[in-house]
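The complex appears here minus one protein chain, its other protein chains still in place.
We call the chains A, B and C, going by the order they appear; numbering starts again at 1 in every chain.
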Amino acid sequence: MTTPLIFERSMPGRIGFSLAECDVPRKELKELLPEGQVRSQPPGWPEVSEGSVIRHYLKLSQMNHSVDSGFYPLGSCTMKYNPKINEDMARLGGFAKLHPLVPETYSQGALKMMYDLEHYLAEITGMDAVSLQPVAGAHGEFVGLKLIAAYHRSRGDDKRTTVLVPDSAHGTNPASAALSGMKVVEVDSNCDGEVCLDDLRSKVDDTVAALMLTNPNTLGLFERNICEIADIVHEAGGLLYYDGANANAILGIVRPGDTGFDVVHLNLHKTFSTPHGGGGPGSGPVGVNKKLVPFLPVPRIVKDKEQYRFDYDLPETIGKVHSFYGNFAVNVRAYTYIRMLGAKGLKRVSEDAVLNANYLQALLKKDYHLDYDRLCMHEFVLSGKKQKAQGVRTLDIAKRLLDFGVHPPTVYFPLIIEEALMIEPTETEGKETLDYFADAMLQIAKEAKEDPDKVTGAPYNTPVSRLDEVGAARNPILRWHKEE
Amino acid sequence: MTTPLIFERSMPGRIGFSLAECDVPRKELKELLPEGQVRSQPPGWPEVSEGSVIRHYLKLSQMNHSVDSGFYPLGSCTMKYNPKINEDMARLGGFAKLHPLVPETYSQGALKMMYDLEHYLAEITGMDAVSLQPVAGAHGEFVGLKLIAAYHRSRGDDKRTTVLVPDSAHGTNPASAALSGMKVVEVDSNCDGEVCLDDLRSKVDDTVAALMLTNPNTLGLFERNICEIADIVHEAGGLLYYDGANANAILGIVRPGDTGFDVVHLNLHKTFSTPHGGGGPGSGPVGVNKKLVPFLPVPRIVKDKEQYRFDYDLPETIGKVHSFYGNFAVNVRAYTYIRMLGAKGLKRVSEDAVLNANYLQALLKKDYHLDYDRLCMHEFVLSGKKQKAQGVRTLDIAKRLLDFGVHPPTVYFPLIIEEALMIEPTETEGKETLDYFADAMLQIAKEAKEDPDKVTGAPYNTPVSRLDEVGAARNPILRWHKEE
Amino acid sequence: MGKHYLPNTDEQRREMLAAVGLEKVEELFKDIPQGLRQKDETKLPPPMAEAVLSSHLNKLASKNNVAAVNFLGGGIYDHFAPAAINHILTRSEFYTAYTPYQPEVSQGTLQVIFEFQTMIAELTGTNVSNASLYDGATALNEAAIIALNTTRASRILVAESMHPWYRQVLATALEGLDAQLEVLPMEEGRLNADKLADNLDKDVAAVMVQSPNFFGLVEDLPALGKLLSEQKALFVVSADPISLGILEAPGNLGADVVIGEGQGMGVGQNYGGPLLGFMGVTDKLTRRIPGRVAGQTTDSKGRRGYVLTLQTREQHIRREKATSNICSNQALCALAASVYMSLMGPQGLKEVATQCLLKADYARELFTGIKGVEVLYSGHYFKEFALKLPVPAASVVEKMVEKGFFIGIDMGRFYPDMENNLLVAVTEQRTKEEIEAAAKALQEVIGA
Partner (left out) sequence: MGKHYLPNTDEQRREMLAAVGLEKVEELFKDIPQGLRQKDETKLPPPMAEAVLSSHLNKLASKNNVAAVNFLGGGIYDHFAPAAINHILTRSEFYTAYTPYQPEVSQGTLQVIFEFQTMIAELTGTNVSNASLYDGATALNEAAIIALNTTRASRILVAESMHPWYRQVLATALEGLDAQLEVLPMEEGRLNADKLADNLDKDVAAVMVQSPNFFGLVEDLPALGKLLSEQKALFVVSADPISLGILEAPGNLGADVVIGEGQGMGVGQNYGGPLLGFMGVTDKLTRRIPGRVAGQTTDSKGRRGYVLTLQTREQHIRREKATSNICSNQALCALAASVYMSLMGPQGLKEVATQCLLKADYARELFTGIKGVEVLYSGHYFKEFALKLPVPAASVVEKMVEKGFFIGIDMGRFYPDMENNLLVAVTEQRTKEEIEAAAKALQEVIGA
């Protein structure tokens, strides 16, 4: 059930737009444009009617799994239900049609929302100030590292160019470090799946700018030695960076700021229920403690009496990091969510998220190998190594799950678990769904034993069967071309 | 791929709503309600979370064929593309949140829209006045017949209790007549698929209140003798009623009012692009010529200088026919459509609709029997009798079409065609879609010849296979019951 | 001029004409006698591009006042509709489908109807429901037709306390039929069951009552039900679905047919349309019910599925002998209500109903605390109540709008002798603060 490309639905001369006649006098383009720059050949965009555009994208939409279609326990991504009221609020004319350069007097509603959201997030994370500018988690990391670099630089501490990253860290952590001009040094995990303190101690020195840590880490485990870790890094003059991708486990339970972190980013598109959009837009606000406040990106939002305004006049700022002020409409959604839930609701979110994960872990750990058999936080990581021995890879298990109408967990991440299956159910799933998923997983474990070909041949009930990823990379076809 | 009932997703104590705490003092219900009327048992509604409600209905939606999913040539229903701007306009707060009993000074925008729409529709149909009150075609018929009865009554012409209805008429025509307390007399079709003038003449007498006619008729043929028909009925003292379900063929081409019709209804959910909603809401405005104006339902909209208001003070009115003023929000959509297209656009609509139908008829008439081989209007009716001889019924052809991703035509209607397949492509389909459909139909004709079981066993690619309709009627299960 | 809706290009039009054997588009219409064809272009305003049209309609919409605090009722209420509803209504697989004639590709709509039927039956205390009717008023018509056909009697007795417009719609419908519509006079705003007894005979096809009635009062359904249980006549109750969160289901009090207006369950106000007529009937009336009915069945592989059923009642099969002429109904509104009922559940409905009652009570107390303002009728009510004012209601209404309130309905619009009366509705949406502000404003307006 593949569907034609929009280009293949095109017919020369067909139109899909409704534009008013030009009401000012027509002139020749070449009168108004420089010679040699009048477009010679129109872009090869499709020519389609409105109705066929709608059909095309409707059909495509139906070929997607999504949170609204079913269970989506993609570890580390917090695929929770995205409340519909969030969508409506973000689309209010007074927000959606607001130009970013209207004088501040005319955008007080927007500024107040941003100001308050910054303060809520600061309170939630235990930090002193927050900037909403970063538009994704990785962008937050980048900004956070810039802040850290600026901090060290401001103290004349110029040799701090190393970023420590646990081997379980998400790929964006080392990539962001590199992009900030830092050197990455990996820190090992210990046999509890946590940062190995000895290894950490052996790697800290006066070149360390920061340790980036996800807590709970990507194994879904809380770093119990967080105080020691913080001490080790701080004593060496480094700072502690909190990758907030896993904050869904800790709302109202423990605040990164209280556990020693100096810089935090949050993924509003994870913890705060803004939709993932098929890969974005997200929002990755950064929070800092006092010593880093002077370096925050411009503009900051300040309140003078009852008036809100942007402040660009920050001598130590790292500068600008986004064309305007971050993903405002995404932030409206997160604001809506926080105001809907309040403190009690958010705490309940984390409690339920953690309970769901532990319940599912309990159901699955007999049939799948679990490296760290202990209470997990909002997610846990199984290993498919039992099944591998039977000739079934984690990828096969993932594909087979598709036949049950659920999205597979994150696979092969974190890298330190062999044949990893990283499962994050989130709090918005009911027990029945978890039971259904567990049954499917157990059936697959059984199939792996009794009929491995069934698993390796999966999926069977999807719009397309298994796709050749190797071929795609070997001979990249990255765009459509008109047949001549 | 069936999906559980919403009741089967329920769990006692689960909630899906967000309501504010009551801010006025709580009192005991039994203090405020009469004894014996405090509800003893809550309704057995499901208890589900917001997220699972969304998943449930999303899943259900995907089990539907619709205009936005694909070709839907359901004859007599004009399943054209429903423009998205219509939806947005109908949802504007100033329309959607307007209470019908606000004083008229505060609903001038709504009243103006209605007033103008009435006048546009009058102009389009060639009638003198229009009422937007009827909410569907059948409702329009009912109102139209009430108007006709009131007209005759006002003239002291009391014995006019017969309504003539061609044998090709839609079922609502006789049903509406009966509901209006009239007797139905059927008029035969002639060998051209049109009203048989001789039969008509033999049936008109001084009891005839009206002839109800669809033109083009349900065979998609224009009644060429419309002038004679009108004369015959009018001379006998009867009136001519126009069932406007097929008006998509005639916009800007011919106006019912100019061809002798006294009363007209339109289906805005067909010709004027308002969505069918899975079976409604529609809108079925009624237009009349001068002599019937006094009888129109109340309220009517009048304009005094630049102010619009409702007029209830019409001594000869048939009275009220709807709780308020008809399907206002549907009418907003039709208004939007008319203002988007203008006169030229609407004419092009009918031209393209008729061209599409004729083209498709030309492609199909070799392989399917066509009783009336002549130019059709916006639709045409094939007969499956060739295929019936091969052991394949029209219902089988319809079911087989489902496998091609298109909705089948209307089947077994009109009743005067054996094994009827009534095909209305509409103007919003491109030639490629028609060609695809024709190919499917030809392939099915081939299968009927070569492999009839393949056709009679269809459909194969639908969420469920052929459903047992006989069983459903024999042992009706019309609601879910909780298992005890 | 809408070309973006018309996919065929001129080139394709030429090809297609050629395939039909024609050269010009005009030739397609040769069956239409020349003299009849439209000569001039239809007189319509010139077409508008989408953006222009959108601002035109925004301007029209802005001429309607939807900002004033809403205490209006009279059949349409400002109830809360969760955002999720509209997100489902805008799924175009729902709204661009038609009646589910081909069940194999319409299981979505069919299952929605089946679930809707179940929820309505549960709500009303009946057993059988349908896919929807046009609105509350025409649902009353349909109930009358059921009664006439079932009992073969001809008197339709309607309580005076029933919404006057519903009664008018019914009168229009019964005109010309073999039926007499009689109004049962009210006492203190309600039907008196004892008086009704004197009126009953075997010519009575139905007794029709609205509860809570037009004045917001709860009728004595238990007494009426008891009285009518021995009678051939059908007991028809028009109910506010929201009230059934706390009021006993009429089906449990002897009603044979329960109808009503479902607008408050997520359909919205929309200047009075589209609305949602619903109906529940007892088992014995199953084959009398009008309109579409979905039933459960199995497919050829034995899987559960749904189809339209009992179609021999319907116009497309039975033509003039059908139980009703209804074809298109209000399916999408039934979907809205289904989503509403699913989200609210029994707990939510009860809470909504309770808050309506408590807030109406609170408002009534405050409003009648104003000098010169009195309750029109005593007796139990739900979310709406009628007041006597010392001055004409129309002027009070007008002055209250200026203060930002739609304070209620001037009852003179419905009853000529009630021009000093005001009908006030208070839903769960009204806050204490709004109610108090309204009371203060009303005090000022009436004091002045």
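Heads up, the rule we're going with is that a contact is a pair of C-beta atoms (placed from the backbone, for glycine too) under 8 Å apart; a residue touches a chain by one contact, two chains touch by 3 or more.
Being a predicted model, the structure only gives us computed values, none of them experimental.
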Quick one: which shown chains sit in contact with the chain that's not drawn? A, B, C
From A:Asp128, A:Asp199 or A:Glu351, the answer for touching the chain not displayed is A:Glu351
Touching the absent chain in the whole complex: find that residue among A:Lys303, A:Lys320 or A:Lys446. A:Lys320
Contacting the left-out chain: of A:Leu164, A:Leu240, A:Leu341 or A:Ile444, that is A:Leu341
The missing chain sits against chain B at residues 11-21, 48-52, 54, 58, 83-85, 87-88
Where the missing chain touches chain C, by residue: 4, 50-51, 54, 80, 82-83, 87, 90, 92, 343, 429
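The rule we apply is simple: only the chains that are shown with their structure count from here on.
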Compared with chain B, which chain's mean CA position is the farthest off? A
What is the distance in Å between the mean C-alpha positions of chain A and chain C? 46
Distance from chain B to chain A - Cα centre to Cα centre, in angstrom: 47
Where in chain B do residues touch two or more of the other chains? 14, 18, 50, 54, 58, 62, 67-69, 81, 83, 340, 428, 430
Please output the residue numbers of chain C that touch at least 2 other chains, ranges allowed. 2-3, 5-8, 12, 48, 50, 82, 84, 86-87, 92-93
